[in-house]
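Removed: one protein chain of the complex. Kept in place: all other protein chains.
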Amino acid sequence: MDREKIDQIIDKHHGEASSLIQVLLEIQAANHWLPKEALERVAEKLQVPMTRIQHIATFYKAFSLVPKGRHEIHICMGTACHVRGAPRVLDAAQELTGIKPGETDLDLKFSLQTVNCLGCCALGPVLEIDGKTHGKMSPAEMANVLKNYD
Amino acid sequence: MSEILLKIDGKEVKAKEGMTVLEAARSAGISIPTLCHHEKLEPYGGCRLCIVEIESRGSRRLAVSCVYPAEKNIAVTTRSEKVDRIRKMILQLLLAHAPDAFDLQDLAKEYGADRNRFEKEPSFCVHCGLCVRYCAEVKKKNAVGFVDRGIRKEISFIPEIASKECWNCKECFPLCPTEALQAAYVLVEALAFPSSATGACATGE
Partner (left out) sequence: MARIKTPVELEELRKSILSTRDPNKPCITLCSGSACNASGSLEVAASIEEEIAKQGLGAEVDVRRTGCHGYCERGPIIVIHPEKICYFQIKPEDIPEIISQTIKEKKVIERLLYTDPATGEKIVYEHDIPFYKYQKRLVFGSNGSVDPKSIDDYLAIGGYSALAKVLSGMTPDAVLQEVKKANLRGRGGGGFPAGTKWEGSRNAPGEIKYVIVNADEGDPGAYMDRSLLEGNPHAVLEGLTIGAYAVGSHEGYIYVRQEYPLAVENVFTAIRQGEEYGLLGKDILGSGFDFKVIVHQGAGAFVCGESTALMTALEGRAGEPRPKYIRSNIVGLWGRPSVLNNVETWANVPLVINKGADWFTQYGTESSKGTKIFSLVGKITNTGLVEVPMGTPLKDIIYQIGGGIPGGKKFKAVQTGGPSGGCIPEELLDLPVGFDELTKAGSMMGSGGMIVMDEDTCMVDVARYFLDFLTDESCGKCVPCREGMRQMLKVLTRITKGKGKEGDIELLEELSETAQEAALCALGKSSPNPFLSTLKYFREEYEAHINQKRCPALSCKELIAFHIDPEKCQACTTCARKCPSDAIIGGKNLIHIVDQAKCTKCGTCFEVCPPRFRAVRKISGEPVPARIAEEARTITRKSKEK
């Protein structure tokens, strides 16, 4: 990600240290991950220690310090989905992609993540891929859904 | 500076304004166990060992004395069945990580904490935060910090800063109650700067 774009984001927030999380969120959204150079630039311009940035980048689930896959699978593990069988759906997803939550496969095709409630409880179990919500999932359905992504 | 009058373990104590209950107790020679507390650092309130019973305005509750401000007319009890029970459990939880930690041995004996109550945990670090806070507040170098949260929380050195500052400093090492800090530093040293003064060979790239 080029330095100019990062500077633009930082300047939009007036270089205020309290906007650190907002700045990182924008970089994450634009780039899909937080490269080290980006973090160093933010540390420099916002005048905050690298330890604080590192803590924030690992404390909050929205951030990724490694590149993500082309398709991000988010499986809802909220209580309503859990009660309707979400763990089995997660098992199926793990089986089919070969990765565990928080991981990305070697082809950088899929990234798998669990989410704690997408707010679509009527459709539970729910998963979201690239922003599109798939409701009433079952382990059997998993393969059908993942087939459509390359 | 105005004085605050409170009672600790039945004894009348005069505390200065702005003091915490822990400081007030220590000024009166009353001991309360701590782990994450250090006079040079801001109180942290992480280990909860210094927990005490506080009675104020008719109600009773437990509070962490390193952070709780000394107030007038409160009555503090530093040992009770409940307080002891909680301290014992906290020690047992810590011993699962570092059963041989020097700072924990005497306390364990005093409170009857069983080092085998829980299965041994793989990480030595007890997250007292002394290293992180010392480097940030006293040395102002921020060479080591926390990463992640919950049960995955760890300490982590920033290699670029550590390579410049740590070899000649190491002031945080004696603060660490377990071997975690040294272990983390040695690992970073070996991986990040292979041609360091120790002459150690790189284990990785």
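Letters A and B mark the chains as written, and numbering starts fresh at 1 in each.
Keep this in mind: contacts are C-beta pairs under 8 Å (C-beta built on N, C-alpha and C of every residue); 3 or more make two chains touch, one makes a residue touch a chain.
If you're wondering where the values come from, they're calculated on a predicted model, not measured in any experiment.
When the omitted chain is restored, the residue from B:63, B:113, B:162 or B:188 that touches it is B:63.
Within subunit B, the residues in touch with the undisplayed chain are 45-48, 51, 62-64, 67-69, 82, 85-86, 89-90, 93-94, 96-97, 118-119, 121, 126-127, 129, 146, 148-153.
Listed by residue number, the positions of subunit A touching the unshown chain are 16-22, 24-25, 48, 52, 55-56, 59-63, 77-85, 88, 91-92, 95, 115-124, 126, 133, 135, 138-140, 143.
In this section, only the chains that are shown with their structure count from here on.
Subunit A meets subunit B in the complex at residues 49-52, 54-55, 58-59. For subunit B in complex with subunit A, the residues that touch the partner chain are 132, 136, 142-149, 156, 158, 160-161.
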